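This is the structure I want to talk about, given as structure tokens.
Only a single protein chain was left out; the remaining protein chains are all shown in position.
Labels A and B are assigned to the chains in the order they are written; within every chain, residues are numbered from 1.
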Amino acid sequence: MRTIAQPSALHGVQTDMTAAAVLDYDAELMLRVKEGDESSFALLLGKHRAPVIHFLYRMVRNHAIAEELAQEVFLRVYRSRATYEPTAKFTTWLFRITTHMALNWLRDGKNEKMQARPDDETGEARAHEAPDKRPSVEQRLLYQVKLDEVRRAVSSLPGKQRAAVLMHKYEEMEYSQIAKVLGCSESAVKSLLFRAYETLRARLAHMV
Amino acid sequence: MKLRFLGILFVAAILGGNLYAQGSRTRRKTHVIDRFNQLSPEKKRQVLKRLPPERKRLFEERLERYNRLAPEDRDRLREHYETFRRLPPEKQDEARRLFGRFQDLPAARRNPVRKELAKLRELPPEERQSRLDSEEFRDEYSAGERKLLKDLSEILSRQPGQAKPPAPQIR
Partner (left out) sequence: MRCPIETHEGAGLLLDFCTRKLDPDTAAVLDRHMESCAACREFVHGQQAVWEALDGWEAAPVSPDFNRRFFRRVESEERRGRWTGLRPILLRPALAVAAALVVLIAGTLLDQPPPRTETAIEVEQVVTTLEDMDMLRVFTL
């Protein structure tokens, strides 16, 4: 069993750089990658690829593009290994890169985006079927319509609001962490979320 | 002039690459753990020196347990692994997460839960569900154990059409 040392108050400033690594196992793994232990990188990849890809997928609504962007995110993390310093929680840093990548894609990828249509997501409805409880065609269609409405409502949000909602809802991040990812204050995040949920409530509240 | 030298390099790389690929294909027929077992002690040391100490210790313990299995059990385990490997990555991750929760159970509870899981895995979906809904099941297991058993049995149960593996050999 790994024992994690608690940072001592006596060490004060000296522990600033390492505190994140002491408290954050991912940062510790990244420090090992920095020392040349590549197997630790594979561990980080295994642990974080799904949340990163899912976040990107909900941002860009195209699975192939989400995976491509995720590859780029992890490449950036890997390339930064030599200069890595655990000044923040690893996931904060990871999502900062991820969000930056997604927002850039949304902002700059207009031409390609026209060609990269949202996925045909009808398969998702099938994923919900238990083999012994197969829904009827009507149920499936209804579910599909609702899901489509959800996706459209989220896609209608401005990029930063969308990112904030996805981190808040699906990554269950605290306001303070979302603020660090987006590089703004906590109250700015609350305001972003307030406006985003206001839009979503107007579009989706009738669904229940 | 430069082009000719690059040409030589290109042809050599293709030839070398093809031979290397043939070698890799031959090597990949063997199971990855057996391939590791076949390495010389020196090469094993080289491969393992990249692992952090704690992970290396756990790896060695697991390898020893694997190597102690009867050949028949090892074959069955490989078959189970092949089935597991074909699950979607999310299901695989979920199984690993649930395994962590299983290991957090008190030692005395692990064996009954494990045996129950073995029973549940063998049942067809309807019977499994009625077992999970039964009063007896509710009485025997805590809420956490029931959830763990339900989730694990769903992921690890044999799919329809999948052959039942032979009974384990006891040595």
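The criterion applied here is as follows: contacts are C-beta pairs under 8 Å (C-beta built on N, C-alpha and C of every residue); 3 or more make two chains touch, one makes a residue touch a chain.
Since we're looking at a predicted model, the values are computed, not measured.
Of the listed positions A:K34, A:H63 or A:K160, the one in contact with the omitted chain in the full complex is A:H63.
Chain B residues in contact with the hidden partner, per the touch definition given at the top, are 1-2, 5-6, 8-9, 11-13, 15-20, 23-24, 27, 32-33, 35-36, 43, 46-48, 50-51, 55, 59, 62-63, 65-66, 69, 73, 76-78, 80-81, 84-85, 88-90, 92, 95-96, 99, 102, 114, 117-118, 121, 152, 156, 168. Think of the hidden chain as still there; on chain A it touches residues 38-39, 41-43, 45-46, 49-50, 53-54, 57-58, 63, 67, 70-71, 74-75, 78, 119, 123-124, 127-128, 143, 146-147, 149-151, 153-154, 165, 169-170, 175, 187, 190-191, 193-194, 197, 200-201, 204-208.
Please note the rule applied: only the chains that are shown with their structure count from here on.
Note for the complex: chain A touches chain B at residues 2, 32, 36-40, 50, 131-132.
Only residues 50-52, 54-55, 89-90, 93, 125-126, 129, 160 of chain B touch chain A when the two sit together in their complex.
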